[in-house]
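Structure provided below as structure tokens; questions to follow.
Note that this complex is displayed minus one protein chain, with the remaining chains in position.
After this line comes chain A, so read on.
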Amino acid sequence: MPRGPFKSVETKYMEEREAALTALGRLDRRAFLKVSLATAGVVAAQGIVNPQSFQPIRVASAAEAGKGEPFRIAYISDSHLYDRTINDRFVNSLMRAVDDVNAMSPAPDFVLYGGDLAQLGQARELDLGAQILKNLKVPVRMMVGEHDWYLDMGEKWRDLFGPPTYSFDHKGVHFVVLNSVVEKDFWTARKLTPMQRMKTVAGLDNGMQSSFTVGDEQRAWLKKDLEKLAPTAPLVVFSHSPLYKLYKPWNFWTDDADEVQAILKRFKNVTVIHGHTHQMLTNRIGNIHFHGMLSTAWPWPYAPQGLPELTVQMSRPDPFDPQDGCGDGQITVHPDGLVDKLYNLWNRNPVNVERSYLASKGTRNKPAASTLTRY
């Protein structure tokens, strides 16, 4: 590349955006109609256009034979709210996500909230979160995270949102929501106060805490809940932590993941959507496809010990852009239970991880890799 004048990241970004807009102008009407509605919704909502995200995936998948039609849900996760008077940045970010979802056209069938609504599990944080989420035009399904739980062991959260473990059916797909942040008691012996317990768990790199589990009780419940389903039934599981073992020191990990996976084994296809990792993260273990969610508050670094083979790394977040690496997203659920997972990275181009990418073990439809990956 020829040497040019110094260009800031922002300048380069605006230039790329300009180029993309020009390219879009060259698309004819036919080509334009191939554009994914899902992507277009996001793109229009944030004023970013990039031909790369206009792959005609959804057209192909919609034509697939199946019992039902594919449908779309949205997700928002890991907002980590402090009280507004302490820190309004995270509050504003959650409101941005709510605006994103409300701008989706057509509207999603429902929204999944992925856990860690609060930062320190305090009533005023959870109340504030609940209040902001009320602005969503479509129903919300809530999942609990460790930051919501360990001040009062979920009392306030359950008050607001009900039991953390439940299941429901939607358009022929069975959905299960788990509380995967159950830790064994590390606080009684050390005589920790509730706030000390909460702060210990709230430190991602705090090794005084225990590992996340789903636990015997919920596993028994899960087994029973799934009993009635045929092996071909489309099944989607929501859990806060990844239901596999990636990196124990940060609880990118569920200690009884093997047992949970064993329960899911008899199904043809299972999709697990998880929060907690605050990053683009993709994995497949046999019949189970795993997708992470973005956080609205901050991105976590990738685990130092390596990533699942199928993970498409998100671009290295730019610290000078306070919301870079953050965002929300969409999930297109197909009748077979597999999903296209769209990461709506704020201020960047959205990245769509299609079911065909995972189903083909990464040989088809690989999303464009980012140029700047982790150190």
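Observations on the structure shown:
Here is the rule we use: a residue touches a chain if its C-beta (ideal position, glycine included) is under 8 Å from a C-beta of that chain, and two chains touch if they have at least 3 such contacts; residues count from 1.
One rule holds in what follows: contacts and distances are computed from a predicted model.
Going by its UniProt record, the hidden chain of the complex is named "Cytochrome c domain-containing protein" among "Cytochrome c domain-containing protein", "Haem-binding domain-containing protein", "Acyl-CoA dehydrogenase" or "Sulfate ABC transporter permease subunit CysW". Within the whole complex, the absent chain has one touching residue among A:Pro139, A:Gly286 or A:Pro319, and that is A:Pro319. When you scan A:Trp187, A:Phe267 or A:Trp300 for touch with the missing chain, the hit is A:Trp300. If you put the hidden chain back, the residue from A:Arg96, A:Arg124 or A:Arg374 that touches it is A:Arg374. Where chain A meets the omitted chain, the residues involved are 6, 8-9, 82, 86-87, 89, 119, 200, 203-208, 249-250, 298-301, 304, 318-320, 322, 372, 374-375.
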